[in-house]
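Omission of a single protein chain aside, the complex is shown with its protein chains in their original locations.
Letters A and B name the chains as they come in the text, with residue numbers starting at 1 for each one.
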Amino acid sequence: MNVALPLGWAVLLPVLLLAVAWAAVAADVVVAGRAAGRPVPWTTAAALPGREALRLLVGQRRRAVAGDELLRGVGGAVLPIAALLAAAVLPLGLRPVADLGVGIVWFNAMEVFAWAAVWLVGWGANSTMSLIGGYRFVAQGLGWELPHMFALITAAIGAQSLRVSDVVAAQQGLWFVVIMPVAFVAFLLSVAAMAFWGPFGAPVGRDLAGGAAAELGGVDRLVVLTGRWLLLVAAAAMAVPLFLGGGHGPWLPAWAWVLVKTLAVLAALVGLRHRIPTIRMERWTEFSLVVLTPATIAQALVVTLVVLGEGGV
Amino acid sequence: MDLRRALLRAAAARPHVLIIGGLGTDRLRARVEQEVARRGWPVASAPADADVVVVIGRPGPELRAVIDGVWTGVPAPRSQIWITDEDEVSSALDDSVQELADLAAQRAHAPRSGLPAIHTGVFPPEQGHDISEQSGHDEPGEHGHHHHDGGMELPGGLAMADLGEDRDGLALDQLHVPLGPVLPEWPSGLVVDIVLQGDVIQEARSRFLDDVAAVERQPDAARALDSAARVLALSGWEGPAARARGLRDVLLFGGGETVRILEELDDLRRRVRRSRLLRWVLRSAGAGRSEVLEALDDKLLSARAAVAGAGAEAPVATDLPSLDARLVGVEFAAARLIVAVADPLPQPALARPTDQGGAS
């Protein structure tokens, strides 16, 4: 039973994602200003994403000496495109743009493109800082991917389906976050990690003078930074159908609930970001493999037992 | 064309600023940072990210060559301003916005090639030569022949990395990199020539560019806060870092009562001590305790003591050889933290007995 939205939504969805990303950037600027003790007015913050985009649009591009322009260009383009494709299975309300039977696996596959993308951008610049940044992201990916996959799978076990709209339907009575809180937290961590953002920003960190993005100028930087925010928004929005009941809720229509919940998840991420220090790779790898992975496996086991106990047979 | 002019003007209103200064320019740098933060402009992380390059003080020949090298890599629209006096800061920054928004001038003066080497003649020849000779001497090896016409015909006149043994005795690529002095959260004028394998440092040798005998020194409290802010910023705590810088500015330029400074310092110190995440992130892999965190706490404590006028806490600083020793075998991010917290002083200051221990 394909419940996909009309095809026109494939064109509308990127616009929606960009709008939410815009709001997230503006909110981030406001929160950062407050944390620094120098409040930024709302009006300034609201215009800031556009101003920065403009600045990069008129800026001059840079080509590294003996750099690999093709790989770097491809890597940059892959980031936003992967984010859009991942969002294709996102139910806007109760229906997604593409209602794939293996939607969860699709989402997983698309966001893993970020690994290649960031590494290619880092490698193509022929720069020590970029190279270290690119490899940092691969190391980070090795860390977040396992807990992330177990979190996805836990939601799939709960719904006994890999179709995202089925996962939403299964939460009509009870949001999955109630029976799988560990998976939810692991998912949120991996959202920030896959977008190399906030505490997981080491691949483009200040210590590396911008890391994988250190040598990017003009539109190249714009595409990568936009892709990064789109990834964050797409992945944060995915937490809604997987754990927060999707479009289910009283009073409001389904699409409004999805929007409200997505903004709430993003607000939580943006708010937390300024309280948590940047996590270094040598710490993260150990933690994710030794603590987070077994925790999410245990969570999957608990949910499996609940499903069996409820007489899923 | 009018549309493009309007776009450029809108884009230039909030430029990213790259501040470059040599040894002894910390006070002026603080003044520029204060003004940049007041305007809500971001500090650029690298030349690629910069619109305005602010050169502060009077750079010596070595730093001058570095500035030229950085400048060739800054993409248009761009502006370079030189500030030697605190009174000029605000007007110079205003001028830079004007320059950025001037479409005709930006188009005419946009850089074409980023190769600052001798072939393009961007550097005066003897300066460019100076630099490559320098790094050639610092790291004995056959990589000194870059930039010379007779070398290998690799792009940019650069050699490829050579093999070296790793900790397990495997032969792997070793990269020789001169780190600094234009890096975010990096001590003014410092250069560390490192040998990298992957993201782990194998050898390190630090020096100051244009090492001069008489260096204007910051008050101890301001210096400690500066270093603490660097550590906090590198740890991803941008907010507390900005607050530490704000306190430094109050100490240097006035504008706050002592009581409030002490209150805010205590607040900052409490936050640093209480954060278990920060402790976890800063802890070095081997040791159970966190040297960086302890040094950070010491710095905040000594700043507090200096502000309160209670006793002369020795400034936490380290000398170059002991910094080198501590960088060996360390991962890159950890190395950046170590440099930030070490806050090394140039040689003449080492005559002071309090600095000998390398207390951090």
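Some observations on this one:
Note that in this section a residue touches a chain if its C-beta (ideal position, glycine included) is under 8 Å from a C-beta of that chain, and two chains touch if they have at least 3 such contacts.
Everything that follows uses one rule, which is that contacts and distances are computed from a predicted model.
This complex has a chain not shown, and the name its UniProt record holds, of "Sulfurtransferase complex subunit TusB", "TonB-dependent receptor", "NADH-quinone oxidoreductase subunit" or "Nucleoside ABC transporter membrane protein", is "NADH-quinone oxidoreductase subunit".
Within the set B:75, B:246 or B:346, the residue that contacts the chain not displayed is B:75. From the options A:47, A:65 or A:254, the residue with contact to the unseen chain in the full assembly is A:65.
Which of B:52, B:89, B:183 or B:320 touches the hidden chain is settled by the complete complex: it is B:183. Among B:161, B:277 or B:305, the one in contact with the hidden chain is B:161. In the complete complex, the residue from A:128, A:262 or A:278 that touches the missing chain is A:128.
Annotation for chain A: contacts to the undisplayed chain at residues 2, 4-5, 7, 9-11, 13-14, 57-67, 76-77, 80-81, 84-85, 88-89, 97-102, 104-106, 123, 125-131, 135, 139, 142-143, 145-146, 149, 153, 156-157, 160-162, 209, 214-215, 217-219, 222-223, 281-282, 285-286, 289-290, 293-294, 297, 301, 304-305, 307-308, 312-313. Where chain B meets the chain that is not shown, the touching residues are 4, 7-8, 20, 46-48, 66-67, 69-70, 72-73, 75-77, 103, 106-107, 110-117, 128, 131-132, 135, 139, 143, 146-147, 154-156, 158-162, 166, 172-173, 175-183, 186, 191, 197-200, 285, 329-331.
Here, only the chains that are shown with their structure count from here on.
Distance between chain centres (mean CA atoms), chain A to chain B: 32 Å. Chain contact summary for the complex, chain B toward chain A: residues 4, 7-8, 10-15, 37-38, 40, 45-46, 48-49, 51, 73, 75-77, 110-111, 114-115, 154-156, 158, 175, 177, 183-185, 196, 198-199, 233-243, 246, 275, 277-278, 280-283, 285, 331-334, 336-337. Interface of chain A with chain B (complex): residues 32-38, 40, 44, 48, 51-52, 54-55, 57-62, 65-66, 128-129, 132, 135-136, 198-199, 201-202, 205-210, 214-218, 221, 274, 276-283.
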